[in-house]
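First the structure, which I've put down as structure tokens, then a few questions once you've had a look.
A single protein chain has been omitted; all remaining protein chains appear in their positions.
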Amino acid sequence: MLTLFYETRAMNTRVIVDRMIVLALVIAGWELCSLHFGTIWFSSPLRVLYRFGEEIRSGDLFFQASYTLKAALYGSLLGGIPAALLPFVLRRHPVAGAILDPYFVGGYGVPKLALAPLFILWFGVDIAPKVALVASIVSFLVFFSTTAGVNAVNAQYVSVARVFGANERDIARHIVWPGAIPYAFAGFRVAAPYAIGAAVVGELISSNRGLGFMVQSGATDFDTTLVFVSLVTLTIIVVVVNLLIGLLERWLLRWRPPQRHLAARVAGT
Amino acid sequence: MSIAVARPLPGRGRVRRLVPVGRVAVAIAGIVLWQLGSNAMGAEWLPGPAEVVARIWQLTISGELARDTLVTFGEAAAGMLLGGSTGALLPFILRLSPRLMTALEPLIAAGFGLPKLALAPLFILWFGIGVATKVVFVASIVFFLMFYNGLAGILSVDPRLISMLRVSGASEWLISREVVWNTAKPFLFSGLKIALPRALSGAVVGEFIAADSGLGWYIQNERSLNDVVGVVAGAVIVTVLVMAVNAMLQRIQARSLAWRPVAKDMAL
Partner (left out) sequence: MSSPRTMLEVKGLAKRFSPRSGQAAAPWILADLSFHVAEQEFLTLVGPSGAGKSTLLNIIAQVDGASEGEIFFRGKLIETADGAALKPGWNCQIGYVTQDDNLLPWRTLYENVTLPLKLQGRFDATGKARVDDLLRVTNLSGFQRYYPHELSGGMRKRAALIRTLAYDPPIILMDEPFGAVDAQTRTQLQQDLLRLWHRGGKTIVFVTHDIGEAIALGDRVLVLSKSPAKIIAAHNIGIKRPRDLGNVYRLEGFGELFEAVRKDIQ
């Protein structure tokens, strides 16, 4: 979804000014709500800013954030890597693929987050159930993306390669694999926010560490400032991760022609 | 029907007939493995299929199942209404001012970035542990989903059609209705189709965190009582429910090939 905002472009002054205005309005609106309804419900921009600085200085924010990110990362790798490799195996055994197909689709339909308590029951309260939860979600996303890539292999490339002497292994290595990589990447990119979200949910339900835990404990203590600090941190993390993956993707896939920017397309309408 | 391996069934005749047989075989093997796993690891850890079914039956008879399901469903439906309507409408309004759209872009990106699930405790703080919280929670999830789909639909509009209509003197209102709405419609419907299972899932998760009724509350309650059978039974019920809704929606949109699990219409 953040793919809509994929390409950053040169900003002109008007855009920057507009965005500054929006930011100012948001902060002003927030301050107003805080004044009107009371800081216990909304905290206030200034308090959140100060608390944010405090948490960073004390190292606490770093500690909690790294717990969440660890769960998200391990789960993504644990679930994503086998899921990215499986379509290549299934390509050579299409019958097995056809037999298992409805189970893959069905498995995707299972609401993994709703199974969180089950995972917690099975794997304990430490980082393991979060990793399992993230892995279960990321694996399906990456699997379907990569499968789409494997199926999208250009048949003409394969024919032409056969004519000049490629055997099945060459084709898999030089044509199917590079052709499917962008799709696998897209799968990881789509999955990243879900991975982080899943780690957070795991923490909300049962944890003593992590950003989700921060949100939860902040809410229970009526410490709204902490809640907002954690939410802002989460947002920043997700946006940054998305950006990083996008940059990595752009570097790895520099053979691809570039893609168009969001507002430019809207302006067309 | 095949989505993961989206090509016609391989092989001819004999091999092709093997596939449905293979699928049934896998299903049976799955259940057998479940039972074996339960025996191996002990029913305290993994209750067997029979026990789980028995518990589900119990819940059905006692009426608990119906009551909790209704609560969860109600939250999901109300949330869909609230979030869906606002989320679908906003892109059409924003479209009228590209300048506003550009200015709001970082805000929108941040909105997409935040895992909506993390808002649950905040909503509980604001609205308590009653049904309203879950409704707002679901609404926030559905809002972004529908907004994203509406936006994608609007982006896919062919600008040449619009120029043509403008040249022939059509009003902005007419253009919006004729071209933009019709182009965006399939995206919106696709979004609705994805939204319902998400809404259900969201309601359940919301209930995990704070509730006094509903399927999510049931599961969480059973977990706190360390009643494995209950947790598994609850999980099975939610799974079956969501998959049934999925299947129903898929049948409704059976003719459209746009239904793919990984599509641009994924958002939270």
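Note that the chains take the letters A and B in the order they are written out, and that residue 1 is the start of every chain.
Here, a residue touches a chain if its C-beta (ideal position, glycine included) is under 8 Å from a C-beta of that chain, and two chains touch if they have at least 3 such contacts.
Bear in mind that the values here come from a model prediction, so they are computed numbers and not experimental data.
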item	value
Contact list for the unshown chain, restricted to visible chains	A
Residue ranges of chain A at the interface with the undisplayed chain	154, 156-157, 159-166, 170, 174-175, 178-179, 253-257
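Here is the rule we use: only the chains that are shown with their structure count from here on.
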item	value
Whole-Å gap separating chain A and chain B, where each centre is the average of the chain's CA atoms	17
Of all residues in chain B, those that touch chain A in their complex	1-7, 9-11, 15, 18-19, 22-23, 26, 45, 94-95, 98-99, 101-110, 112-122, 124-126, 144, 148, 151-152, 154-155, 157, 159, 162, 180, 197, 200-201, 204-205, 208-209, 216, 219-220, 223, 226, 228, 231-232, 235, 238-239, 242-243, 246, 260-262, 264, 266-268
In the complex with chain B, residue positions of chain A that touch it	1-5, 14-15, 18-19, 21-23, 26, 41, 90, 94-106, 108-111, 113-118, 120-122, 140-141, 143-145, 147-148, 151, 187, 190, 193-194, 196-197, 200-201, 204-205, 211-212, 215-216, 218-220, 222, 224, 227, 230-231, 234-236, 238-239, 242, 262-263, 265-269
